[in-house]
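Structure first, then comments.
With one protein chain removed, the remaining protein chains of the complex are shown where they sit.
Order of writing sets the chain letters: A and B. Residues in each chain are counted from 1.
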Amino acid sequence: MTYLAKSPWIIHYDASSCNGCDIEVLAALTPVYDVERFGIVNTGNPKHADVFLVTGSVNEQNREILKNTYDQMADPKVVVAIGICAASGGIFRECYNVMGGIDKVIPVDVFVPGCAARPEAIIDGVVKALGILEAKRQAMNDRPAATRKPAGDSV
Amino acid sequence: MEGGYLVQIIQLLLFLILFPLISAIVLLFAGKSFDTSWIVKISALGIGAVSLYLLAVGFDKGLITYAVSSGPVDLVMIIIELVIAVYLLYLGIRHKKYSAVILVLVQAALILWFEMTYGRHIELSYNLFFDQLSIIMALIVGIIGSLICVYSLGYMETYHQHHPEIKDRRRMFFFLLFAFLSAMFGLVFSNNLVWILFFWEITTFCSFVLIGYSQTEEATNNAFLALSMNLLGGVAFAAALIYIAAMDPSGRLLELNTLIHSGYVFAIIPAVLISFAGLTKAAQLPFSSWLLGAMVAPTPVSALLHSSTMVKAGVYIILRFAPVLTGTTEGLMIALVGGITFLLASCMAISQSNAKRVLAYSTIGNLGLIVACAGVGTYNLMWVAILLMIFHAVAKSLLFLCVGTVENRIGSRDIEDMGGLIERMPKLAVMMFIGMAGMFLAPFGMIISKWAAIEAFITAPFGLVFIVILAFGGSASLFFWCKWMGKIISVMRHQENLETGIRPEKWAVLYILTGLVVIVALIFPLISSALIEPFVMQIYGETTRLAQANITIMLLMLGLLIIMPFSMLFTGKAPRMAPPYMGGMTTEGGMKYTGSMGISHDLVLSNYYLKNYFGEEKLFMTGTLVCWGLILIALIMIVGVIL
Partner (left out) sequence: MIPEPYEAIVKAIIYLLLAPVLGGLIAGIDRKVTARMQGRVGPPLLQPFYDVGKFFEKENLVVTTTQNFYALSYLVFMAVAGALFFSGGDMLLVIFAFTLSHIFLVLGAYAAFSPYSHIGAERELIQIIAYEPMIILTAVGMYMVTKSFYVGSIVQSTTPIILYLPGVFIGYLIVLTIKLRKSPFDLSTSHHAHQEIVKGVTTDFAGPNLGRIEIAHWYEYVFLLGVVYLFFAWNPFIAIAAIIIAYFLEILIDNTTSRVKWQMTLRSAWLVAGTLGVINLGVLYYLRMVVVP
């Protein structure tokens, strides 16, 4: 029995999205889709979050921010890359400052395609991520605490 | 041996009054090459040990009065008073402080008039006395006072290293400290009001010189401010003596224990006049500015004179007159002055970032609370007031000394500069934490007293007013303590440890005082039943205490609080450290963040001071007006009684 899958809290970060996917993410939180039915809460704080939703491609400016935010999430955690930009850089791929998909900086667990990704797809992606989250939790418990390698740089 | 203890106790009393005086004189005249620090330490040890011995011998004895011949002593006292008056006149004229000059003249004239007209014919028999309240005061003076003297040794050395421009007058400094201790013992053991006034004036004088220690313009001005305000009280005190002597030529009523039992009609006038003197000494509102000014003095002076002992003399004398003030309108007015002072001082402390000013306001506020209890003066409030006095003396002296030590090391007494003290000076930060907990957290002392005060005020006349004051003032004090506490316990990483080079005797004093804060909270039921309850019983014929069940719960809570920090040793999951959340822009372990253009900035966090709401000017003006009004009502009422 796990509580993690019943209470996935998300943090949403706009890397360099055109805001198309962001609007869809927020749409999923509206009363129409009401993701709180599944215990999903949009926290806005990496330390409280389990699922990291990233929209847009990663660029030279926000690389550190993305990495910091990811590091500040407590294990187990999953990353969902939303939209084609987050997956590969999308139409911004060739820009001088764009590094490409966010998997260039942090490990991504689920890619949700689309330009922009639809709310249903986003919800579906988060639900898929929950399975991975559960697997990570088990993996974390199986390993004794002492040998566990910290996910981020410890300070 | 029946009655043998009487002799023993009088010897102890005389020892406590004279021994610090002898030490003071030795310190003043010791040769330059002579290492005086040993004299200070040995004297301090002697005073502390004898105070404790006095407790052991005298705690179960009740009120004892002593017949001491006063003839030659009186003469010596008058001569000393006149010498001091002449010296003050000289200084006053030299610094062009004419208000102080006038007050000195008025007071000297009153005292001379008293001596010429009445004093010569009065031969009091019972000049000294002794009861549980005296023991409590003697312990405060003897233990905390001597600890602070030892602490001063190290402090003053560093002080002069940091301030080479200030003339080294340490010889006089220690002379005054010990003379002051002697005067305090004299004050609490004297039954003769003339003697009390004498010792009262000595403490005023010591305070005056010590505030002006650095001889800067600010220090001199503040010293004269303190002098003027205390002399105003002294004038009222002298007026009370003249009134008593004029009304009762035998002079029997100049004995404190006779006076307070002489009935409302006679005693209320001296009671109000002397309480007025007490208000000035305890820096209650119209007079609170002198105590804030006194913070320019070296920190041990603030700890000794301006928080734990001398200002306590002000409330002590009001406590002595509490039985007279009970249920009178005059008493109510004095209590209201105290209550309003408590409320406003607690609020004003919120707006201060200078640590010593915060401590000063908190001292003024807590003295106000004691005055409020004493002014209403029912038996259970008397109990509360004494308890407050003990807890306050211990915790506040610790806090002053901690701030002094920190100031010595970091060169600032601003709370904003004390961020992350837990990393930089861990031991000292924990001590400050305990001291502050002693001031406002359950189940430590002050909060026990506030709780008992609420329960006591509820049955007292007009008690509701004071309960409302306590509810609001207590919350305000919680705010300023807690944000200060928060400042010192913020964990700012990668800081240099500054705790080196603090002298061992300073540490010893700090450890003992920290221990005392905890011990007093643990054994207060014992203090209550051994000292406070018998005293209240003897004055009022009834007494009070906390319910046994509540004491047990409090002790359990205290125990819990003591063991809670050990929980840090048993964390279930090994914690992973991550820097604080700053929108992903954190760098360098959370001490910096990246701003626009990739520039790295230091993270600076400041506390709230809410100046628009709790600013000094507005509240101080209001308080001064209201409290002057209340004092005037009380004075008009006693004029009414005279007529």
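Everything that follows uses one rule, which is that contacts are C-beta pairs under 8 Å (C-beta built on N, C-alpha and C of every residue); 3 or more make two chains touch, one makes a residue touch a chain.
Just so it is clear, the structure is predicted and the values come from calculations on it, not from any experiment.
Taking every chain of the complex into account, the chain not shown here touches A, B.
Residue B:M492 is the one among B:I410, B:M492, B:I512 or B:L555 that touches the chain missing from this view. Among B:W38, B:Y511 or B:Y608, the one in contact with the hidden chain is B:Y608.
Remark: the omitted chain is touched by one listed residue; of B:V7, B:I42, B:V83 or B:I553 this is B:I553. Seen from chain B, the chain kept out of the figure touches residues 419-420, 422, 441-443, 447, 451, 454-455, 458-459, 463-464, 467-468, 470-472, 474-476, 478-479, 482-483, 485-487, 489-492, 547, 549-550, 553-554, 557, 560, 564-565, 567-568, 571-582, 590, 603, 605, 607-608, 613. Chain A meets the missing chain through residues 2-4, 6-7, 9, 31, 34, 36-39, 41-45, 47-48, 50, 72-76, 137, 140.
By definition in this document, only the chains that are shown with their structure count from here on.
If you average the Cα atoms of chain A and of chain B, the two centres end up 59 Å apart. Per the touch definition, chain A reaches chain B in the complex via residues 13, 45-47, 62, 64-66, 68-69, 71-72, 74-75, 145-146, 148, 150-152, 154-155.
Looking at the complex, you find that chain B touches chain A at residues 493, 573-574, 576-579, 581, 583-587, 589-590, 594.
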